[in-house]
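Missing here is one protein chain; the remaining ones are kept as they sit in the complex.
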Amino acid sequence: MSGSTFGTKFKITTWGESHGTGVGVVIDGCPAGLALCEADIQKYLDRRKPGQSRYSTPRREEDAVEIQSGIFEGRTTGTPISMVVYNKNQRSSDYSEIASYYRPGHADYTFDAKYGFRDYRGGGRSSARETIGRVAAGAAAAKLLGMLDIRFLTYVKSIGPVSIDASRFDAVQINENPLYMPDAAAASKAQAYLDECMRAQDSSGGVVECVISGVPAGIGEPVFDKLDAQLAKAVFSIGAVKGFEVGDGFEAARARGRDHNDAFYYDENGRLRKKTNHAGGILGGISDGTDIIFRAAFKPTPSISAQQHTVSRSGENITVNIKGRHDPVIVPRAVVVVEAMAALTLADLMLENLGTKVESLPASRY
Amino acid sequence: MSGSTFGTKFKITTWGESHGTGVGVVIDGCPAGLALCEADIQKYLDRRKPGQSRYSTPRREEDAVEIQSGIFEGRTTGTPISMVVYNKNQRSSDYSEIASYYRPGHADYTFDAKYGFRDYRGGGRSSARETIGRVAAGAAAAKLLGMLDIRFLTYVKSIGPVSIDASRFDAVQINENPLYMPDAAAASKAQAYLDECMRAQDSSGGVVECVISGVPAGIGEPVFDKLDAQLAKAVFSIGAVKGFEVGDGFEAARARGRDHNDAFYYDENGRLRKKTNHAGGILGGISDGTDIIFRAAFKPTPSISAQQHTVSRSGENITVNIKGRHDPVIVPRAVVVVEAMAALTLADLMLENLGTKVESLPASRY
Amino acid sequence: MSGSTFGTKFKITTWGESHGTGVGVVIDGCPAGLALCEADIQKYLDRRKPGQSRYSTPRREEDAVEIQSGIFEGRTTGTPISMVVYNKNQRSSDYSEIASYYRPGHADYTFDAKYGFRDYRGGGRSSARETIGRVAAGAAAAKLLGMLDIRFLTYVKSIGPVSIDASRFDAVQINENPLYMPDAAAASKAQAYLDECMRAQDSSGGVVECVISGVPAGIGEPVFDKLDAQLAKAVFSIGAVKGFEVGDGFEAARARGRDHNDAFYYDENGRLRKKTNHAGGILGGISDGTDIIFRAAFKPTPSISAQQHTVSRSGENITVNIKGRHDPVIVPRAVVVVEAMAALTLADLMLENLGTKVESLPASRY
Partner (left out) sequence: MSGSTFGTKFKITTWGESHGTGVGVVIDGCPAGLALCEADIQKYLDRRKPGQSRYSTPRREEDAVEIQSGIFEGRTTGTPISMVVYNKNQRSSDYSEIASYYRPGHADYTFDAKYGFRDYRGGGRSSARETIGRVAAGAAAAKLLGMLDIRFLTYVKSIGPVSIDASRFDAVQINENPLYMPDAAAASKAQAYLDECMRAQDSSGGVVECVISGVPAGIGEPVFDKLDAQLAKAVFSIGAVKGFEVGDGFEAARARGRDHNDAFYYDENGRLRKKTNHAGGILGGISDGTDIIFRAAFKPTPSISAQQHTVSRSGENITVNIKGRHDPVIVPRAVVVVEAMAALTLADLMLENLGTKVESLPASRY
């Protein structure tokens, strides 16, 4: 119960609340011998750090990671890697008011319904700080996958009504604007849109897209543990995600087979390729050796300053204005969380795939 | 490995290929004392049976289920329920040709890449017949949930470009047309569209929608095993699914917080309700007591008669016309598969939720 | 719930009761490409067949296995292998009486306490026929391990007070006497002892020993999933087992460190060896490359003809004489069940061990 463990072979367990001692993660099953240090992890955590632009909360969170176990002389030992980020900037008083009512769009009510009460300080376990454990573990998974030449390109595809234009796609731009959009013009427009949202005490949703290159064919287990099914679960487990699609996604539902099927061919080097990639790199739940492409839809940040109708725990219909300054959009900070979940899923399924064929089990292996 | 087990408490394991002895499922963890018989299961299986209209393959498959264990004197005993549907209508010769090449849009290539070879007869394990085990188990899960007053309404929302019109929604219509659409006018239009697809030796995708009523608040585990995350995995594990969304789904990415947040209120009976349901009944991954609503996007049937480019296993670029008569659309037959996966997910998470509170553990319980 | 699944990578799920349609097993995760046929399985099942001597029940059970999926052209495909043995010799009338009371030493009462009622025919799910699924799956695991040069030698070490004499140990004898004892003299004495038990309408316990050779060093996961811990669970899950020990076992509790520690040395070929094997081939829960040795203690068959005191379901203290002819000892037939559980455990942990080191993950693997 409580569902804080993810993965089977590369297995992680996260813990921690917004206003407790800290948030952390234990990785069990990382192969031994991987060079890994705190800087590898920190690099990822810094991508989700708040306070980096006017579109994210001005809270200063240091989010400095400490590795507590599982590394010896700079390499993973194969035993559990415990990592922690201590909470530093919590002011519980900011949140005491929300103890008495249920914020619309938040998990306040559902936690109470499930557990009978909740740690209401800053959202407790349902706080976005929970994702720190995912990102720290995802950084380790990504490092492992990097050794196998697997790369992630993750970015914001749209903010509210503003989408990137495929013809202007420029990966370099992703780190050039605070919205992580690979299209400078769209990023400008999106910033204008967000400024307007902020003026209206409102917030915006958006879409994150992830492209994974270098995944060999054969990853993903048939039937229930398909690569796309596991990615769907992984990404949908991020708070605020309301939609997930692979390849053409919902567009495929409007398509015809003749257009949607990707034709195979052998290139001049005899390597199997596809003329198109409507499938998003996955066929029958198993990677086909081409780029894996998926998108996640995020709802607007539920915390807004505008007045809202809701209820108190004590049984009254009330109106509230949620205090504090909130991210008008969480999508840019979610980019690295999406990437982390994808890396964790892939690392797990690549380890799961070992031993699939008898001939990969020579006695000499052991 | 091989991923044929789903669920933790209400756990199922499916087996079988298109052209083997049969397809089956073992349910481990169904509570004891549930009245269950073959007719309960058959009712569900009949909803996915082919040959019921001109839009599904004319193969006659009886798909008669046999319960082999776990039932005594008409009730479940709490021990594994094994169910089998023997294959009867297989003609392996129909499929021998496809042994030599990879059908576009199918799992032929990826199975070969993963395992080194494949049972090519009728798709083997990646055949849609694999879903029989899911549907049989889902029927048992749905019966269990029915005792708790949980109901499913599942239907086709769109076929290709033809969508139902919300203003004409009529649940009665679902079983009145071969496309399971709750809008007679849309069903007519969709049939015309499919007729045209067939003439063009082409196929169509579509969207299935599912509404689950009666789910109490509190179901779903925080963090990784959220109700929506588990539904996403469950539904995405169905072959041909390319997108999944809950509540407003991808539309939420274009929305603003003020519009998207569902306001809580207490009704005249003091019961907590929501003015809207953009969330689709799930907040923070936990059910909020309102209807759970989700959609799945299906790609067009990859088997089409039209000529396609592909490759042979022996290294040549070739063109193929896939013989036999194929479903121009699988969406109508997928309705019950989606419902089955939702029922399995919910049964599992409802059992998982037991014991969440200490006060639900009186010594006298045991 | 209901606990009928064993293993993580080489995962099996068993089903079936003594008097239902049959008993079966689904293996999920057997590597693809293993040559496997019904004869491989039948050979193991025949070792547990009753009716082979006067010390086992005279019921004739054919126990012919059918493989229903997962094999194509004589090799495993990597997808689930379903196997079934249909029940043929059930006469429910023999057992109807036991519906009304609880047999001492049996699971009748505990099943009722757990589930509210039970399938009382022949013990239902708690019947020894349940082990057929284990043995069938164990045969497949043993075949896989045989390819890696791992061999099992399993036999009866003692029956009641009669133990084999280490100085007379002769592996050839195991298949020469109905008690599977590797010592002809002990086997004779044990038969005389059992004859006397039968005359007294009584039964006997005994000890099974298993020696596994060829296991490379490094198998077993630290902490909770140690090789010896998993073997302990596997073997203790066999009905009637009351004790399990590895290497010197309980004798080690009386020993001193100087005598118990096994000294390492390099032999003339530079291969690491141990001068003794008090540890039974496992150090810190991980195989050390020497023979793995363990023992299981079985209680006497609880079904005896002698009069016994017990209770009826309806609340009376009664005496019973359990009708029918029963095995005076189950230990000989349990030999292959113990071996099967050991093979399943080892196959699972050897697959689990893949990917333990980063250097075993070359990109080219995939």
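A few remarks follow.
The chains carry the letters A, B and C, assigned in the order they are written, with residues numbered from 1 in each.
By our rule, a contact is a pair of C-beta atoms (placed from the backbone, for glycine too) under 8 Å apart; a residue touches a chain by one contact, two chains touch by 3 or more.
All of these numbers come straight from a predicted model, not from anything done at the bench.
Although one chain is omitted from the display, it touches the following shown chains in the full assembly: A, B, C. Only one of the listed residues, C:64, C:184, C:211 or C:252, touches the absent chain: C:252.
Among the residues C:98, C:283, C:347 or C:361, only C:283 touches the chain that is left out of the figure.
Residues 1-6, 14, 102, 104-107, 109-111, 113-116, 125-126, 130, 158, 160-161, 197, 200-207, 216-226, 228-237, 239, 241-250, 252-258, 260-266, 270, 272, 275, 278-280, 282-289, 297-304, 306, 308-311, 315-317, 352-353, 355-357, 359 of chain C touch the missing chain (whole complex, contact as defined above). Considering the complete assembly, chain A touches the hidden chain via residues 1-5, 9, 11, 13-17, 20-24, 26, 28-33, 66, 68-70, 72, 75, 77-82, 84, 114-119, 124-125, 351.
Of the residues in chain B, those that touch the hidden partner chain are 8-9, 31-34, 76, 78-79, 144, 147-149, 216-219, 222, 350-351, 353-361, 363, 365-366.
Quick note on the criterion: only the chains that are shown with their structure count from here on.
Averaged C-alpha coordinates give centres for chain A and chain C that are 45 Å from one another.
Note on chain placement: the centre of chain B and the centre of chain C lie 38 Å apart, centres being C-alpha means. For chain C, the set of residues touching two or more other chains reads 9, 31-33, 78-79, 351.
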